[in-house]
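With one protein chain withheld, the remaining protein chains of the complex are depicted in position.
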Amino acid sequence: MSRLNTAALTKAMPQLLSLMLILFLNYLAFPGFFEIRLQDGRLFGSLIDVLNRGAPVIILAIGMTAVIASRGVDLSVGAVMAISGALAATMTVSGYPVPIVILAALGAGLLCGLWNGILVAYFDLQPIVATLILMVAGRGIAQLITEGSIVTFNEPGLIFFGTGSFAGIPMPILIAALLLTLAIAVVRRTALGLLIESIGINRSASSYAGLNSKLLLLVIYAFCGVCAALAGIIIAADIRGADANNAGLWLELDAILAVVVGGTSLFGGRFSILMSALGAVIIQAMNTGILLSGFPPEYNLILKALVIIVILLAQSFSSLGGWAFLKGEFRSKGANRQ
Amino acid sequence: MNTRVLPLYATLLICIIAYAACVFQFPAMFSTRVAGNLLTDNAFLGIAAVGMTFVILSGGIDLSVGSVIAFTGVLLAVLITRYGVHPLIAFAIALLITTVFGAGMGAIIHYLEVPAFIVTLAGMFLARGLCFVMTTDSIPIDHEFYAMLQGLFYRLPGGGRLTFIGLLMMVVFIIGIVMAHFSKFGSYVYAVGGNRTSAELMGVPVARTTIGIYAMSGFLSGLAGIVFSLYTSAGYSLAAVGVELDTIAAVVIGGTLLTGGVGYVAGTFIGVIIQGIIQTYIVFDGTLSSWWTKIVVGVLLFSFIALQRILVFLSLKRTTATSGG
Amino acid sequence: MTDKPGLLTVEGICKSFIGFKALDGVDFTVRSGEIHALLGENGAGKSTLIKVLTGVHQPDSGVIKIDGQAVNVRDTQHAQNLGIGTVYQEVNLLPNMSVADNLFIGRQPMRFGFVNRKLMEERARELLAQYDLHLDVASDLSRYSVAVQQLVAIARAVDMSGRVLVLDEPTASLDRHETEILFAILRQLRARGLGIVFITHFLDQVYEICDRVTILRNGKLAGCALTAELPKIELVSLMLGRTLAIATHNTRRDRPVPAIRQFSFKGLGRSRSIAPFDLDIGEGEVIGMAGLLGSGRTETAKILFGIETADTGHVHIDGNPALIRTPQAAVACGFGLCPEDRKSDGIIGDLSVRENISLALQAQRGWFNRLSGREQTVLADKFVKALDIRTTDIEKPVKFLSGGNQQKVILARWLATNPRFLILDEPTRGIDVGAHAEIIALINRLCDDGMALLVISSEIEEIVAYSTRVVVLRDRAHRGELSGDEITASNILGMIAAEPEGASA
Partner (left out) sequence: ADLTVGFSQIGSESGWRAAETSVSKIEAKKRGIDLKIADAQQKQENQIKAIRGFIAQGVDAIFIAPVVATGWDTVLAEAKEAKIPVILLDRTIETTNDDLYLTAVTSDTVHEGKVAGEWLAKAVAGKDCKVVELQGTVGSSPAINRKKGFEEGIASASNIKITRSQTGDFTRSKGKEVMEGFLKAESGGKNICALYAHNDDMAVGAIQAIKEAGLKPGKDILVVSVDAVPDIFTAMSEGEANATVELTPNMAGPAFDALKAFKDSGKAPPKWIQTESKLYTQADDPKKVYEEKKGLGY
């Protein structure tokens, strides 16, 4: 068991090192980075911000991991977020109770996911195209719901999902953590993990082995849609309003980036949901660091590009056997010294 | 008939039907003006899409296209207006930089085995970020050479214009088609997209090809940037946001598979024109709100793809039936 | 043994994959004008040696000499430039490109700086005509069966080899006719002074055409001799490190044909792929299916297993009607299928041996009824032992196994589901003599246990050895059935050849 853990740890090495490096740079940019205090019964600090702001992307990344592992991609998550947020806000304003609102918003995400899934699994459209359709039209649907304006609401029950806290922990973090544990448990305790990897690596062979790959794909995309809807609810609740124009804009790229930084290949196959979440945290830590650094915003994108390149270099260095090489070097040097 | 070209014919057929349907609703759409506009307005998109076709044929993707277009525009504006460089020299500098930029991405993709999606995403951030660093203002370019190029057009009967940039796009497409089907490089691109390992085992120079593909995409993005700057006579750091998705959509509507190895450059041209028709239709309609515009674009996109699949399916069935007897 | 100079020589080649020594100090020489067989069990290191020779892998140590000059083969392109043409074990071609492109990529005829397609296609037609293949060279390679693809790969390699031709199991999916053609060409090349390396598991072919043999065992050199001086028994024991009684004569046919046929397929057919056919099969029966390439055997299997849906006909199992339109439905009825194309339809390359073996059983048990890691390990261990799958451990990604061992993994996957009706499409393709005998024994054992088997094979002797009945196909239709004493090689051949020109049209 412990050998397995160390193996997993070495595999996660580039990501963990990247995270540590970014956190350290953040600390240099802002010495109070690691301070955490209690504010109105809620944890408060930059580190908490990283997790809190990262929560929607973590949630997206969980769904996206499954999609990417099945050798697909879902470009529509940002638009689905906007739809679910818009629906939640307008329904709340029209006076529906919170549980119904949440269910409806999640249901909308499910429908979107099913639509994508049907196009991919049953109509055999390429995932990127299939989801591009909803990416374009979905935001339009969200705007149609809000009629282009920001729908503001004041329902404490819904707002709680964005800014509330439980035992001092902000709700978004809690929800993300919960979903993460749940998703990992489902993947580990059922055969889904293996089967998803299997269709991602070789769909034809999986079908020959008697696997219902179409249904599985449908479920994967539906799940991704629900995750996106959840993230959409959180974002809307956070700003107490649904901004159909901007909610989740370009977040699909962040989610994909998180998954890839987490080490899942865009060509499908082996995946780790936990590592994707770690990837999302790395990205958010970088974003927060840029905000804290005080650099003029003109440099944001360049900083982001450089960080991504550094992480990728570290990753490919290790996947090309760089660490083993270094370790070998190190060991033989150590041996020389003795 | 070779089944590989079916999507191409299907797309062409759809394009013609779509245009006919538009003309039926708005007779004014049947004019040389609209036809000329389709070429001029989509020139930069088309040029970038040729590069994207090669990238996608090789099984990759290039997300940096839009940013590189903006970068080129800003660079040209800065060079020409601030440093007084002659546009032709500025063009050469810009093309050199974007080509090297593309080649660099290709090298990272090949040698470090990082997915193209991520490398070009970083490239997208980098190019856009460099725009901001050069200037956040939009800079107008006022130069007689620009005016001369913009004044170059052939007036079609009926008031339409066949502009220089529209023609340039056509030329790029023709070169692209010839390269894809009648050059060794083209066959290598298809080979790498078909199966990289096999290509390697068959002795295809995969490294050179990959770097070449992204260099070419960089070059064409740069050229698209030049065209865009001619189109708007300005450099603006927020220009061409999301153009990469438009080009990808054009390539895919044109029947190229994102998995690589299958598709035609000519199909991309039709893809670009179809997108142009959608845009023109929406303008002619003029009643669509922002959100209905998005929804309609999505629905049309879906119908095109669905129709394409149905047509391919039907004709496959027909050829099956005849040769099966 | 030094009468002729070594054209291609390797000395002391070592190659390790993460903690596993695939080649250990191997010496090997091919001379000009000889056909040299490279033999060994599955996983012995034959393909690895080829890959080292042709620049796919870099050796850890050892030298490669061409014409006595030490060279460092950088990559496959370099190898080609050195005049080495190669067909690798898994057909490595580009299914998305035309047949002509596949034959000439990288060396297309040019005119005015452009590829001269017309000339290229003409040359492609000429080239393939030598192999009695008359294809539409402008259409996609993916349209053609594995066997055709293999011939194309061979034609390409032969055309490119200036000095050395390397063929890694080229005949695995070829039938007699194609093999004859290939051999004729090899003889011509030998006469022209080429050195030819030939890997195969068909020992008869070794004796038919090879001048010398080199034998590998567990990555080490086990012996090298002139074919004529090495009796078959000795050769086999060199390969396996033990002696093996090769049983070819039949035991099955003596069994009474079962009275009850549990699986009954009536009038199943699909336009363009296979004419409607009837098939009944009962527990304990082995039906052999023989036919030429493209005669529709694989299509039959696909329809039986629900991969392709039949346009006509119906299925009865135990007398009850059944609807089989998907593999899941077939699996639910207790069917299993080992596909012909193991690379694209069989293995899940990145998954481990353990996971590959558990996959079908897992799919059968459903998504939520997970086989635990321990159960999977037990299962995998059991079959690794039972089928003698050579792997360092069961966690190894299956793509790193040798070809024959991959085949066994897929067989294990289906045996794990304990099927009632198992279809094997070319099960012995690429499997060594030892394993071959084991698989035939296994087939016999399985039907003793009451399993119904349908075996598709291009090896007539093999079919004769284990079948209770034989179905013969020609031109995508079931043409006849043999049973009991009618099952002889010559009878089968006679039925196949009734209309010999039809198949390659």
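Letters A, B and C mark the chains as written, and numbering starts fresh at 1 in each.
What we mean here is this: a contact is a pair of C-beta atoms (placed from the backbone, for glycine too) under 8 Å apart; a residue touches a chain by one contact, two chains touch by 3 or more.
Since the structure is predicted, the reported quantities are computational estimates derived from the model, not experimental observations.
Novice: Would you list the chains present here that the left-out chain is in contact with?
Specialist: Counting the whole assembly, the omitted chain is in touch with A, B.
Novice: If the hidden chain were put back, which of B:90, B:103, B:131 or B:180 would touch it?
Specialist: Missing-chain contact among the listed residues: B:131.
Novice: Which of these, B:18, B:108, B:126 or B:139, touches the one chain of the complex that we don't see?
Specialist: In the full complex, the listed residue that touches the missing chain is B:139.
Novice: Taking the full complex into account, find the residue in B:11, B:37, B:120 or B:308 that is in contact with the omitted chain.
Specialist: B:37
Novice: Looking at the full complex, which residue from A:111, A:169, A:186 or A:292 touches the chain that isn't shown here?
Specialist: Candidates A:111, A:169, A:186 or A:292; residue touching the omitted chain: A:292.
Novice: Looking beyond the chains shown, say which of A:15, A:76 or A:300 touches the absent one.
Specialist: A:300
Novice: When the complex is taken as a whole, what residues of chain B touch the one chain not shown?
Specialist: Touching the chain left out of view, chain B contributes residues 26, 28-29, 31, 33-34, 37, 40-41, 44-45, 131-132, 136-140, 142, 150, 228, 231-242, 276, 279-280, 282-284, 286-291, 293-294.
Novice: Touching the hidden chain in the full complex, which residues of chain A are there? Just list them.
Specialist: 30, 32, 39-40, 42, 44-46, 49, 53, 143, 147-150, 152, 163, 235, 238-241, 243, 245-247, 249, 288, 291-292, 294, 296-298, 300
Here is the rule we use: only the chains that are shown with their structure count from here on.
Novice: Rounded to a whole Å, what is the gap between the Cα centroids of chain A and chain B?
Specialist: Each chain reduced to its C-alpha mean, chain A and chain B end up 30 Å apart.
Novice: I'd like the Å distance between the centres of chain A and chain C, where a centre is the mean of that chain's Cα atoms.
Specialist: Between these chains, centre-to-centre, one finds 44 Å.
Novice: Mind pulling the chain C residues that touch 2 or more other chains?
Specialist: Residues of chain C never touch two or more of the other chains.
Novice: Can you tell me which positions in chain B touch chain C when the two form their complex?
Specialist: Residues 2-4, 178, 181-184, 186-188, 190-191, 193-195, 197-205, 260-262, 320-321, 323-324 of chain B touch chain C in their complex.
Novice: Given the complex with chain B, which residues does chain A contribute to the contact?
Specialist: 123-126, 128-129, 132-134, 136-144, 147-148, 244, 253, 256-257, 260, 265-267, 297-306, 308-309, 312-313, 315-316, 319-320
Novice: Show which residues of chain C lie in contact with chain B when the two form their complex.
Specialist: 56, 75-77, 79-80, 86, 88, 92-97, 101-102, 105-106, 108, 110, 113-115, 117, 138-140, 156, 271-272
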